[in-house]
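Left out: one protein chain. Kept in place: all the others.
Take a look at chain A:
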Amino acid sequence: MKWPAMGYARVDSLDGLWRALDAAGPEAQILAGGQSLLATLSFRLSEPSGLIDITRIASLKGIGVTEAALRIGALTRHADLARDPLVARHAPLLAQAAPLIAHPAIRNRGTIGGSLALADPAAELPACVVALGATIVLASRSGERRVAASDFFKGLFTTDLEPGEIVVAVEVPVATAASRQTIVEVTRRSGDYAMAGLAAVLSIQADGGVADCRLVFFGVGSGAEIAQAASAALIGQQLSDASIAAAKAALADDLDPPSDLHGGPELKRHLAGVLLARALRPFLARSEQAA
C-alpha cells in the first residue's frame, strides 16, 4: 500500500529536534533508518502526522572507545556494526549479530538506535545489549539520562523512552581476555526475524571456571528474556557438558514462551535448549569438544 499523507521535517542538531518536536505535536514520530517505521506505514499500521528525520544529526553518529566502554552512536547502521574494527574488537557480539539482521540492503539503512527504540521481541540487538550489560544513553530537551539495558526494555515493543526523548548512544563495557560472546538463532529463511535466538556473554577463567554468565533469549517471549536460572547454573562451575546440561534443565524455570505464528510453547522451549548447547559447546576446552 502507499504511505498515508504525512508531514516531513529534517533536523541537523538536537536543539533543532526539540524545536521540531514542539512544533509537530505528539502525533509526530522520529525517523531513523526507516526500515521498520516506513514498512509499518505501508501496512497503514500507523499514521503519524509527520516524521522528523534525525539522520543528519552528527552527534548521533560514530563509534568511539574510552578505557572502559565502547560508545556506539544511535545512528550506527547494522552494516557499520558488521564491519567496524572497534566493534569487532571490543563488542564482538554486535559484529556477529549484525549479519543476522534482515538483508544487506536493509542493514545499509537500519540503525541500532531504531532497533532498540522499537524493541521487537524477536530482534537481535535488544538481546545483545542486555547480554553485554550495556547502558542506553537517552536525551530530551531537559538533558541526558542513562539507563541499564536490562531496565530499558519494558515488554512487547515497549521501552523506558519518555515522550520527547530519544536514544543517542549505547555504551558497552569493553570485552576482556576472559570474555566469550556469541549469538545463535533459528530462522525459517535467512534474514527473517528469529523463531528463537540466544545472545550469550560469559566470562571464563583460565582454568575453565565460569566467573560470569548472561544468557539472553529473543523470539521466545515479550522481549529480551534474561535466563536467570540457566545463567546461575553455570556461574561458579567449570564449563562442561554436565554444567551445560544443568543450565538447559534450568531453562524450564526461565522461559514461558507464548505461541506465535511459528508454533507453540513446547517448540520454543525445545529450540531454546538446542540453542543453549549450540552457543556454549564451542567454549568448552578442546578435549571436551572432541568427546
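Basically, contacts are C-beta pairs under 8 Å (C-beta built on N, C-alpha and C of every residue); 3 or more make two chains touch, one makes a residue touch a chain; residues count from 1.
As a working rule, contacts and distances are computed from a predicted model.
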{"item": "Name under which UniProt lists the unshown chain, selected from \"(2Fe-2S)-binding protein\", \"Chemotaxis protein CheA\", \"glutamine--fructose-6-phosphate transaminase (isomerizing)\" or \"cytochrome-c oxidase\"", "value": "\"(2Fe-2S)-binding protein\""}
{"item": "For chain A, residues in touch with the removed chain", "value": "1-10, 23-24, 28, 31, 34-35, 38-39, 42-43, 49-51, 53, 55, 79, 102-106, 108-109, 189-191"}
